[in-house]
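One chain of protein is taken out of this complex; the other chains stay put.
Showing chain A:
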Amino acid sequence: MRRAGGQGVAAQALKAKKKVAANVVNFLRMTVEAKISIFSAYENIELAEKMLFEVARAKVNEEDLYWAAMALREALANAIKHGNKLNPEKRVFVTIQLEEGQELRMIVEDEGEGFDPGRLSDPRSPENLLKDSGRGVFYIRHFMDEVSFDRSASGGTKVELRKKLARRSA
C-alpha cells in the first residue's frame, strides 16, 4: 500500500506542472505581437501608429495608449531623422508586443550608424530651454516606464520601450 504522503507529493508535483503549463498557455493566449517595417518618411509614422492602435485598442486604457503612441511617434521620428537620415531607401522596423493587463512593449530599429544616448543633454537646463530640438528622448522616457537603447542587427539603433499596464477588470 502506498503511503498517503507519497501520493500527496506526486499529486502536488503534477499540479505544479499543470499550473506552469497553464501559465505558458495563458501567456501565449494573452500576448499579441505585430510587426511592420516602414521606409524613412514621416508620413509612414501614421502607419506604425495605426498598427499600435489595432493591437492595443480596447485592451489598453485610453490614457496609457495615448502616451505610448506619443512615445512611439518620437522613437520613429528619431529613427527616420537621426538614424536613417531621411534616406528613403532605409527602413525602420517596428515590433509591438502586448501582454494584456501586464505590459506593452514597442521595439524600434533603424538602419543608421547607431548613437550614444549618454550624450543627450537635459532639455530643461537653462542653456537648452529655448532650443528648437533635443526633447524627443526626454519625452520618450517620460511617457514610458522603461526605455533601453541597444545596437540593431544592422548596426543602427534599437530602442525598446516598455509600459506597465493596469490589470483591466473583466
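One rule holds for everything that comes next: a contact is a pair of C-beta atoms (placed from the backbone, for glycine too) under 8 Å apart; a residue touches a chain by one contact, two chains touch by 3 or more; residues count from 1.
Here is the rule we go by: contacts and distances are computed from a predicted model.
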_Record-based protein name (UniProt) of the chain missing from this complex, from "CD225/dispanin family protein", "Sugar ABC transporter permease", "Anti-sigma factor antagonist" or "Protein-export membrane protein SecF"_ = "Anti-sigma factor antagonist"
*Thinking of the whole complex, not just what is shown, which of A:73, A:105 or A:163 touches the missing chain?*
A:73
*Given the contact definition stated above, which residue among A:45, A:96, A:144 or A:159 touches the chain not shown here?*
A:45
*Name every residue on chain A in touch with the hidden partner chain.*
41-43, 45, 66, 70, 73-74, 77, 81, 123-124, 129-133, 135-136, 138-139, 142
